[in-house]
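Every protein chain except one is present and positioned as in the full complex.
In this document, chain identifiers A and B correspond to the written order of the chains, with residue numbering beginning at 1 in each.
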Amino acid sequence: MEIIHSDVLVIGGGLAGLRAGLAAQKRGQQVIILSLVPPKRSHSAAAQGGMQASLANALKGAGDNEDVHFEDTVRGSDWGNDQEVARMFTHVAPKAVRELAAWGVPWNRVEAGERTVIIDGKPVTLTESADAHGLITARDFGGTRKWRTCYVADGTGHAMLYAVSDQTIAAGIPVHERREAVALIHDGERCHGAIVRNLIDGKLTAYVAKATCIATGGFGRLYQATTNAVINEGIGAAIALDTGVVPLANMEAIQFHPTAIFPAGILVTEGCRGDGGLLRDVDGHRFMPDYEPEKKELASRDVVSRRMEAHIKAGKGASNRFGQHLWLDITLLGAAHINHKLREVKEICQYFLGIDPAKQWIPVRPAQHYSMGGIRTDAHGAARGLKGLFACGEAACWDLHGFNRLGGNSVAETVVSGMIVGAAIADFCASPDGELTVSTALIRQCFERAQAEFGAITNHHGKESASLLLREMQATMTAQVGIVRHGEAMNAAVNTLQSLLLRSRDLGLSGRRGGADPELTLAWRLQKMLKLALCVSYGALQRTESRGAHFREDYPQRNDADWLKRTLASWPDAGQTLPTLAYEPLDIARMELPPGWRGYGTRDAIEHPLTAGRQAEVDATRAALAGSDRHAVQAALMPFRHLLPAHLRGDNARLGENA
Amino acid sequence: MRQIAKTALAPALPENAPAPTRHAHPDMARSSLTDARPGNSRWPARLDLLQSLSGLVLALFLVAHMFFVATILISHELFYNVARFFEAGWLFGEPQPVLVSMVASGVTGLLVAHAWLAMRKFPGGFRQYRAFSAHRSRLRHGDTSLWWLQVVTGFALFFLTTIHLYDMVSQPQLIGPYESADRVWTGGMWPIYLALLFAAEVHGGIGLYRLAVKWGWFVGDDANAGRRRLRHIRHAFSAFFITLGLVTLLAYIDLGRAHAELAGERYVPPGHVAVDHGKH
């Protein structure tokens, strides 16, 4: 048994993992990062449209600040998120953008003078101020009141990932590529690292560390129609679930992106609509204003996706031989704009659809895109249930996004949470709690258990095929736990998934190749993915309300009275076929922005009894502090800066504010 | 070495707990590199320039040479005058064929230098040859295949040109309508010249094209369009000079056959009486 030691083990080489690793290393800890693929190939690269940060440089961003960003984020989450975390996030996002700028991300910049943009289908001339010339510009995104999304054409994630990855190389942090963490080393109280499988030769190694951080991204591959990369199988969350003591939160909160090309499911950025693109139906009619007169195409993603599905159901979908879809029309943006600002979109249309988006409409239909839920952590990224275990990025439920995340907030979350959680990890390692006290007996026990899992699959010679079960699971999830949900369908889905879980214990491999046989890898992952699918579907079935992206036909209202709480799914006994669910209430008394109407979508929420009282308190505080500095008002309502590491607490400069 | 460089260039982060020592970067980077090893030699740059430069000079010489020998198509007398011009009788009072020898020697030297510089890029050994060869046939890519043609014609040129240059160095005075035509036909050199013509014009055309692409000359704003244009020019160059060369060579062959009976007789332009050329 080979053992590799480090202070910090980061599982996942995407933006969140890399940034957390860098932050920990810069505070003096020795870091090893594990990655399924070379880090620059991570799914972070697929974030196209941009990253939200309230810089307020562009004309249409004027007046933006952390407060507006915070409110947009909370409304977007349908009041399902953690407001302190949202404050921490919106406060650090401008710092993250600026740091990335210094690290080489070629953010698009404000060009002083007149320019023509498309707003609401019509050309509008904007005059950017000379003061802002050369500062980072922003585009419009859904669910935001200001143009806040900083971007690098439509390759924002790529540029960010490369800059951060290059910095980790500069810092000499080793990234062990083509490695998959298959189990956490733990004793039920403290996490000591992970058992890791080499995806080239199939060998297992024990990585022992003072702190372990899971940053493995989302689990879109539970679904058939997803924008996610093929590596997004949620294994990081699954090994946390396997411990039996770490809960996964809000797994039913799944985002569906309105514009995935149909049928391939490849994402075309929200920037298409942000820059003026329109959604059209079979008749070429622009239908979103009929449903959302205020935000139109730029309501939040959950709302737009739902309206699109409803419109298709109303018989207004266009169709091709693969099924029904709608059209995304960006022809009105002009070839020049598409060639410069939407290049990847153009390439994708060209290669996968054989069309020129400057001339033809793009067939789109909503597809699974993001998992708001994940490993439940506190504001510092420490996972609940195991000391020494941390999580950040999409794998975590830090709970920035609640039940719907805004476009541009997730790629921002990766770096922001990486900065915050990485610092917290380093502080943990340096504290007495961080002392490494693991026994080799425990390591061996965890190692042998992991080995036995693989052995059980290879030696079982059962009759089930992993790839068939996987397809069945994906089809079930897309059909029955999708955008529009219903108790009956979800009940059926839970039953199907349970039987698939049982069948997955009877797999047979053709066993043609030793080492890292892709067939064995798939079979092993399938069992983990089925558990996650059950957390999603069972959690969704139990949540008898609609909130954000979780929409139920049979319970169409948001129900704050009963459901202003987070679902916590755990799997204490490996023999279970359903997760154990528990709930964690959100504390209205501490909310800076008490629940209300989002400003788009249906206005029919069932109010929580404490909402009115808290709203009155908030109003009173605001009235008492009228005329005070906005930071002072905010601090009086909900202090959060103490939760941030010291170097991230300072006020952000803007043109005309602290500049 | 790498470790030192890395520390020197480590990203500056505010959360660094123990404030790292930061260095004024550029000097530090250089010194950290130079501490561990001497700086990169300047010779690769110079040799690369020399390879291009020698090729360019040879190609320009080739062009000029072609035009000079093609004057035979206008008249025997014109070619005679051109040949005499290079012996610089107009400068020294007496023609100096040794000047032609000297130029030919210079060209030989340049040729050898160019060949040596270019050979540094050739496959070194069978393994590399096989790797490149497999690559070329797999890729089916124009410019890659052209390079191979360049290597082949380069080899051919090295030997063919040497023969021709030896003639020019050893018998510089024997350049004239009859003299040259006799060498071509009676001397049996035409097959060599024919091969030389094709090899030189193809090699020169590709070489000039490569030179432009390599250094980014005449490419314009749109590199792809620029390269297409250069490709057309390359084709036109080779076609023009091969045609001109063929016609010229035919003229010499024709003249050589007509003059075969009198082979060895020197040409005397009309109006000149002296048999001993240059002494009048």
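Remarks
In this section, contacts are C-beta pairs under 8 Å (C-beta built on N, C-alpha and C of every residue); 3 or more make two chains touch, one makes a residue touch a chain.
Going forward, contacts and distances are computed from a predicted model.
In the listed set "Fumarate reductase iron-sulfur subunit", "ABC-2 type transport system ATP-binding protein", "Cytochrome bc1 complex cytochrome b subunit" or "Thiazole synthase", the entry agreeing with the UniProt name of the missing subunit chain is "Fumarate reductase iron-sulfur subunit". The chain omitted from view is touched by exactly one of A:H285, A:K313, A:H340 or A:R590, namely A:H340. Within the complete assembly, A:E99 is the residue of A:D72, A:E99 or A:D275 that touches the hidden chain. Check A:D120, A:D201, A:D433 or A:D554 against the missing chain and you find that the one touching it is A:D201. Screening A:L502, A:I606 or A:A653 for touch with the missing chain picks out A:A653. Among the residues A:P518, A:G575 or A:G627, only A:P518 touches the chain that is left out of the figure. Screening B:H135, B:H235 or B:H272 against the full complex identifies B:H135 as the residue touching the chain left out. Where subunit A meets the missing chain, the touching residues are 37-43, 45-46, 55, 95, 97-99, 101-104, 106-111, 133-137, 152-153, 155, 158-159, 162-163, 166-167, 169-170, 175, 177-178, 200-201, 229-231, 263-264, 266-267, 321, 340, 343-344, 347-348, 351-354, 466-467, 471, 509-510, 512-515, 517-519, 522, 647-648, 650-655, 658-659. Residues of subunit B that touch the chain left out of view are 2, 5-6, 9, 11-14, 22-26, 28-30, 33, 39-49, 120-121, 123-124, 128, 131-132, 134-141, 143-144, 147, 210, 213-216, 219, 223, 227.
The working rule: only the chains that are shown with their structure count from here on.
Centroids of subunit A and subunit B (each the mean of its C-alpha atoms) stand 61 Å apart.
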